[in-house]
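Mind having a look at this structure? Questions to follow.
Shown here: the complex without one of its protein chains, the others still in place.
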Amino acid sequence: MNEEPGFAMGIPPVAVSYGAQLDSLMTLLHVVMVAIFVIWGVYLAYCLWAYRARPGGRAVYHTAGERASFIPDALVLAFEVWLILAFGIPIWANLKQEVPPVGESLQIRLVAQQFAWNFQYAGPDGTFGRRDVALISASNAIGLDDKDPAAKDDVLSINNLHVPVGKPFTLLMTSKDVIHDFQVTNFRNKQDIVPGMTTTLWFEPNVIGKYEIGCAQLCGLGHTQMVGNVFVEEPADYEAWMKTQLELKLGTADASRVLEDARSQASAPGRAERTES
Amino acid sequence: MSDHGHAAPTGFWRKYIFSVDHKVIGIQYLITSFLFLLVGFSMMLLMRYQLAWPQPGADFDPENLGLVRGFIAWLFGETNMPYGYMDPTFYNQLGAMHGTIMIFLGVVPLGVAAFGNFVLPLQIGAEDMAFPRLNMASYWVYFVGSVVMMSSFLAPGGAAQSGWTSYAPLSVVAPPGQTIWLIAMVLIITSSLLGSINFIVTTLNMRAKGMTLGRLPVFCWVQLVTAVLLLLAFPVLEAGAVLQLLDRVAGTSFYIPKDMIYGDSVFPRAGGGSPLLWQHLFWFLAHPEVYVLLLPAMGIVTEIIATNTRKPIFGYKELVGSFVLIGALSFVVWAHHMFVSGMRTSIANLFVTTTMTISVPSVAVLSCLLLSLRGAQIRFNTPMLFALAFLPMFGIGGLTGLPLGYAPTDLYLHDTYYVIGHFHYVVAPGSLVALLGGTYYWFPKMFGRKMNEGLGKLHFTGTLIGMNLVFFPMFFQGMWGMQRRLADPTLQWHNLPVQGWSTVILAGALITAVAQIPFIFNFFWSIWSGEKAGENPWQATTLEWACPSPPPHGNFVTPPVVHRGPYEYSVPGRKADYWPQSDAA
Partner (left out) sequence: MSAHAASTNTGLSHAKLGTWAFLASEVMLFGGLISAYVILRSGSGHFFVPPRAMMGVPLATLNTFVLISSSVTMVLAIAAIQAGNVAKLKNYLLCTIGGGAIFLCIKAYEYNHKWHEGITISASLFGSFYYTLTGLHMFHVIGGMGLLGYIYWQASRGHFTAASHDRVECSGLYWHLVDLVWVLLFPILYLL
């Protein structure tokens, strides 16, 4: 961690599967932008020097070839159409319109609030416990219904998100109060979290490390402090963390039993996928 | 409505304060909006000071700032600036109000109301606006609105603090300052509507004999397009503001979803509303609003470039067509501000496409202006320097809009400093620089004297260097992922590698501030002591230069008749290199 304020240029290291493609698009766009700007700049500088007023000089009246100005338009238009068709639409579909199927990706529920991130893991049974706004209190931030059997093995984590490397995970996000926005710079994607609706965001982290979550939508007084961490870990480390969380919640004996149940369930054929829509 | 035929008013109040003369109203708008630009700029200075060294006790906090910190804490109070560090609530207030003031009380009144009022009737050869009393009402409603807006700082809990975009539901649960913001906005919108009706009728109805639409100067065209944008886009924000006001005071839930929690309990509302509804209504105005900020500036630049290149503007028809197209397209791009808002994801591709489409006429405008320089005799006077600087500055602003309007890259850049850099390049080194150029250009017409060239060039150099130092580093910060609207970015460790740029930005802001001193001095000094300007100090062709400087009540000594297009410079076979529109031969 860098303690000194620096003068970095560029983009932070990427840590997500689709990041490399997005970064190369970002580079492409900036190369084109700089090229256009340099061409304009050189032309402008040339004009300012070549056509400066001279004593007794006279400007050219006629402006022939007005179609010339359509050439940059056409080039820009062609470039943009190519960008949209070749990359824009497919990438958008991949990142935003589709999420990985439930079986292949870890489902994590995120309930944002002023000014914290509440992550809810479904636990070994793969089913999220029921939430009820009436149950929300200082000690039960997301209003989890303890009477729901599915809630028993749910793991809650405030501000710290643990995920295994190399496996997709999907955040099912909602907000209790105002609009927030989940941003992790190294993951290259973000999404508003709106009260009253569920938005999704999926990542496949591919570099182990600790990354910072920031809120990217002004949410009030403590907006700046609404930070958290993503820990991208080896699958074994992730499992160990999950086990520790379960033990903290249920005690060692119950935690082992729950994990055992889940293992036998998973090996049984015809297991129905149960997740919240 | 024929009250512009009457005699010139006498007496101080009727002549200078409650005047119905478009020129006086234009100058009233000019001075008021410059004052508000100064207010908004000062807020920005304070925010940049905070952002340069935001954290008490941090290793990098300079120790020799004690005196400054003490003074600032005393000046703004310990609640707002404890120990000279900014309270986050105060930061949010300044952020929201800086945006609101700069846009609605500064740049729009300057570009549209000040220059539009002063120049438009002169350029079309009219004796006044179509509805002079409505014009006066428009100014005073704006004035009252701006006073109401500023008074919100005195409200309990402070001024509006939900960003200039006032996203619900944060704005619905915000302190009373937000209610005042909404009321002030309704007043400002009313003022704009009165103004735009006036501009449309004046331009369409009051052109001098021979001033066909094809001979209309580009500045008049952009004012017409701008007025139509204001007329059609602002009522939608007004509708949105009324709904938000009712959410705040009447217990409705237009923007409040079911079972929203506030604090630790359910917010007592029926619910069922949608936070996204506000965003749609807001951006339906606010994107055309961007072009309201930009088009008058482009019009001014066109006028100045035509005059100082001494040649016809390149592609008049294409230019005008592009402006009209930009205006029309600006109504169908609003949701590109909302790619990550949670709106239906399938809509995004549509708005990416419309956004890319609107870049085409924008590029066309820039191409025409750049191509106008070929074969010219460029005079480098102060207005021309500002107009020329507009071209690359707007170029940067426009180009950096590309990765923001393009959804795959916007996912990363959205709500970072890259966005701040982008739109400030459009509005500050872009529009504002052009408007400053316009001030130097039409000052002789307003006051009968020219502004000092030496001081003007000093002002120009300082402003350009300062503004670029302010806004360019924002691209580095944004590319590194630093989010906007953070009272203290160093609380997030991922921002530290680019935090250093904030000191550069502060230095740039201070340079910009110092550079305005020669301008302010020059402005007032030149009113009384500047070099006397005749009717036509720039040897220009458009009609405003065919009446005395300053123009008398009723403007033209004899009603002008227009014989040719607006930019007949260096016509072959003529001795003079300019051929005014009103010259018979």
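We call the chains A and B, going by the order they appear; numbering starts again at 1 in every chain.
Here, a contact is a pair of C-beta atoms (placed from the backbone, for glycine too) under 8 Å apart; a residue touches a chain by one contact, two chains touch by 3 or more.
Because the structure is predicted, anything quoted here is derived from the model rather than measured.
**Q** Shown chains touched by the missing chain?
**A** Over the full assembly, the chain not pictured touches B.
**Q** For the chain not shown, which residue from B:P62, B:G272 or B:P552 touches it across the whole complex?
**A** B:G272
**Q** Identify the residue among B:M150, B:V242, B:L491 or B:L510 that touches the chain left out of the display.
**A** B:V242
**Q** Out of B:F36, B:F104, B:W164 or B:F254, point to the residue that touches the absent chain in the complete complex.
**A** Here the residue in touch with the unshown chain is B:F254.
**Q** Looking at B:L35, B:L204, B:L350 or B:V557, which residue reaches the missing chain?
**A** For the chain that is not drawn, the touching residue is B:L204.
**Q** On chain B, what residues meet the omitted chain?
**A** Contact residues on chain B toward the absent chain are 1-2, 130-131, 193, 196-198, 200-201, 204-207, 231-236, 238-240, 242-243, 246, 250-254, 258, 269-274, 277, 280-281, 284.
As a working rule, only the chains that are shown with their structure count from here on.
**Q** What's the distance between the Cα centroids of chain A and chain B, rounded to whole Å?
**A** Their C-alpha centroids are separated by 33 Å.
**Q** Write out the stretch or stretches of chain B touching chain A in their complex.
**A** My answer: residues 59-60, 88-89, 92, 95, 162-163, 167, 169-170, 173, 257-262, 264-267, 271, 274-276, 309-312, 314-315, 317-318, 340-342, 345-346, 348-349, 352-353, 356, 359-360, 363-364, 366-368, 370-371, 373-380, 388, 391-392, 395-396, 399-400, 402-403, 406-409, 411-412, 414-416, 476, 479-481, 483, 485-494, 496-504, 569-572, 577.
**Q** Per the contact definition, I'd like the list of chain A residues that touch chain B in the complex.
**A** Within the complex, chain A touches chain B at residues 1-12, 22, 25-26, 29-30, 33, 36-37, 40-41, 43-44, 47-48, 51-54, 57-61, 63, 66, 68-70, 72-73, 76-77, 80-81, 83-84, 87-89, 91-92, 95-97, 113, 133-134, 136-138, 176-179, 181, 183, 185, 188-197, 199, 211-212, 214-225, 227.
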